[in-house]
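This view holds just a subset of the chains, kept in their places.
Chains here go by letter, A, B and C, matching the order in which they are written, and residues are numbered from 1 within each.
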Amino acid sequence: MEIQKLLEEVKVGAISIEEAKKELVKLPYEDIGCAKIDHHRSLRSGFGEVIYCAGKSVSQLKDIYGLFQSRKENLMGTRASREQYEALKAQIPDLIYDEDARILRLEYKKPSKSGCVAVLTGGTSDLHVAEEAAVTAEYFGCSVTRIYDVGVAGIHRLLSRIEDIRKANCVIAAAGMEGALPGVVAGLVERPVIAVPTSIGYGASFGGVAPLLTMLNSCAEGVAVVNIDNGFGAGYLAAQMNRMAQPESRG
Amino acid sequence: MEIQKLLEEVKVGAISIEEAKKELVKLPYEDIGCAKIDHHRSLRSGFGEVIYCAGKSVSQLKDIYGLFQSRKENLMGTRASREQYEALKAQIPDLIYDEDARILRLEYKKPSKSGCVAVLTGGTSDLHVAEEAAVTAEYFGCSVTRIYDVGVAGIHRLLSRIEDIRKANCVIAAAGMEGALPGVVAGLVERPVIAVPTSIGYGASFGGVAPLLTMLNSCAEGVAVVNIDNGFGAGYLAAQMNRMAQPESRG
Amino acid sequence: MEIQKLLEEVKVGAISIEEAKKELVKLPYEDIGCAKIDHHRSLRSGFGEVIYCAGKSVSQLKDIYGLFQSRKENLMGTRASREQYEALKAQIPDLIYDEDARILRLEYKKPSKSGCVAVLTGGTSDLHVAEEAAVTAEYFGCSVTRIYDVGVAGIHRLLSRIEDIRKANCVIAAAGMEGALPGVVAGLVERPVIAVPTSIGYGASFGGVAPLLTMLNSCAEGVAVVNIDNGFGAGYLAAQMNRMAQPESRG
C-alpha cells in the first residue's frame, strides 16, 4: 500500500529520491511490501492467530475474541480456564471450549484434515498436555490418533499399538516422571518423535526437569524436544511436519 | 526365516501346536516375522548404521570399520578424533574423515541429494557442531545450505540471508551463550527449526545450559530442541523431515 | 487364546502361512501366548493392582473401585485424600481407608503375613511416608515392625532398638533434612536398607533433595534409594525382597 504509493510518487517525480529514501527507512517494516516479513507470521504461515489466555483478563479476552467473531475469523486461545469460557460465552456465542485441552476457539473455517499425527502419553495424568497437542494439531489440519497410557513400565501396551503409531507422519509423545516413552518410540518408528516432558509427578521429577533431561538424552535418533507442558508447541511442530508430507506442500 | 519354517512345520504336523507356542516365545523378537520390529532400526529406516567413536579403542574401531569395508557397506562414525583416523587409515584405506564435523565414514553408496536443509550458527565457534549436523544431513541425502555466523547480536546479518533460509525444508540453528538464534529464525520462516545448543562459551553459559533453556523457552512456534552439542541428532531429524517433503516419501 | 486358535487354523489349513504371519504381527503382544509379557505385571507378580489416586476425579475412582468391588478383587490406591474416601464410601462400602498412609483399599483376600520388614523414621514428621511404606508392605504380605523417631541426632535411640531391626529381612528407613539414618543403619545391619528421602523440612533441604543426596552418597554398603516421599515404592521393594527370603519363593 504505502510502498506502492511511494514508488508511484517517485516515478512521477512527486517526491525526490532523497525523500523517498528517508521515507523507506521510516516506514514500518511491514509497509515495504515484503509479505513474508511484514505480515504476522501466524497469518503468513496459514496457521492463523493463536493467543495465550492464561493471565489475560476477561475484558482483554472479550476485546480480542469479539474482534475475531465480528470478522468471522478463526482464533485459537491456549491455557484457557473454564472460568474464562463461562465469562465470555454469553457475549461470544460462537466460542468452542475444550476443557481437557484448555483451548478456547472460534473456528469458522475448518481445515480439511489430512495426513496423520499420533499423540501418545505415558500415563493418564498427562492428558491435559496431550489434548492440548492433539487439538492444536487437529485445528491446524491433521488427523490425530490418540494412544494414551502406554508408558514404558508396561512395554507391551506400547508394542501392541506400534503399527498404528507407524502410520503417522510424526509422533507426539508426552510423559512425566521418568519420561522414557519418546526414546523408546523413536527406536521403533521411522518418523520424527516430538517429545513433551510434563510437570506431572512428585519428588525428584522436579516439575518436569527429570523427563526433560531424559528426552534430551535419548539414545534413539529422531527425538525433538519442546518445553515442559508445551502441548501447543508440540502440536504446532507436528502440523508443520505433517504439512510437509502432503503433496500440495511442495512448490 | 525362522518363523516361516516354524509355521510350515506346524502345518505339516512336524511339531505340535504346544511346541510351536513355546518356540514362538523363545525366538528373538525379530524372528516372529515382524520386519518392523526385528530389524535394527538403522537398517529399517534406510539411514544406515551410525556409531559413536568417542571412547572406543582403535582396535574396536578397526573391527567395526573393517567389517563394513569388507562388505563395501556405508558406515558413519561420529565424534571421531584425528588420532583415531590416523591410526585406522592404513588398514581401512576407504575411510573418509571430515575434521570439522569429526565424522569418519565409509561411503560406498552415495545418496542422491534432494530437498534442502539450512544449517545456521550464531558464531564461528559453533562450527564443529554445525558441521556435524550438516555432514550428517548430507550423508542422509539432503542438500545443505551453510549460513554461519549470523547471531542475533547483529540481526542484519541474519535478515540479509532470510530468503535463502526460507527455501529450506527445515532449518538447523546452532548457538551457544544466549542461544537466541533459533527463536528469531522460527519467527521468520514457516518450516520447523531444529535448535542445537552448543557448549561454547564461559561464565553463566554453564556448558550449554543457558542456550538450552533459551531454546526450550522460545516464544516462536516451530522450535524443536536437541541435546547440547548434538549436531548428529539435529542432522538426523532434519533428514527425516526433509525426506517427508519428497514426493517418493508418501505411500 | 487367540494364538492357540491361530496355530490350530494353520494346522488345519484354514488360513495360509502368509496370513498367519500377518496376524501374528498384528495381535496384541499379550496374545502370542507369552504369559509373562502379555499379562499386566501387577497381575503376573501376584501383587495385585495398584492405582495412584492423587489427581483422579471422584467419578474416575468410583468406576475403578466399583469394578473391583463388583469382582470382589483387591485394589490398593495410594495418595488418596480423606475427601476422596468420604466421597466414595457410601457407594463403595467395602473401602478401607488408612489416613496416615493415605491408602484406600479393597482387601477381600488378605495375604498371610510372613517374614519381617522394619520401617524406621528419623523424625515424627516422616510418618506419612513411613506409613505408606509400612501399609504397602503389609498389604503385600510382610510382617512390619515400626520403629519411628530414631534419627541420628540422638543415636542412642537407634542403638537401643538395633536388635529388633536386625531381625528384619530388610529395612526401610525414611528421613528428611540431613537424611543420615539409612547410612547409619546400613552400617549396623546385614540386610539391604531401602532409603526413602522425605520432603519434610525447610531451607536447604530443598524439598527432599538434601536427604536424597545424602542417601545416594552413603558410605555404608547396602543402601538402595527410592524417589523422594516414595513410601509405596519402598514398601513394594521390601515386599519383593521379603518374598525372596521365604522358602516357597524358590523353585
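Criterion: contacts are C-beta pairs under 8 Å (C-beta built on N, C-alpha and C of every residue); 3 or more make two chains touch, one makes a residue touch a chain.
Model, not experiment: these values are computed from the prediction.
Oligomeric state of the entire complex in this file, given as copies of the one sequence with 3 shown: 8.
Note that in this section only the chains that are shown with their structure count from here on.
Across the assembly, the mean Cα position most removed from that of chain B is the one of C.
We define each chain's centre as the mean of its Cα atoms; on that basis chain B and chain C are separated by 40 Å.
Each chain gets one centre point, the mean of its Cα atoms, and the points for chain A and chain B are 25 Å apart. In chain A, the residues that touch at least two other chains are 159, 163.
By the touch criterion stated above, chain B contacts chain C in their complex at residues 3-4, 7-8, 10-11, 13, 17, 20-21, 24-25, 32-34. Those residues of chain A lying in contact with chain C across their complex are 124-125, 153-154, 156, 159-160, 163, 200, 202-205. Looking at the complex, you find that chain A touches chain B at residues 36-37, 41, 44-47, 50, 159, 162-163, 166, 169-170, 187-188, 190-192, 194, 212, 216-217, 220-228, 232-233, 236-237, 240-241, 244-245, 247, 249-250.
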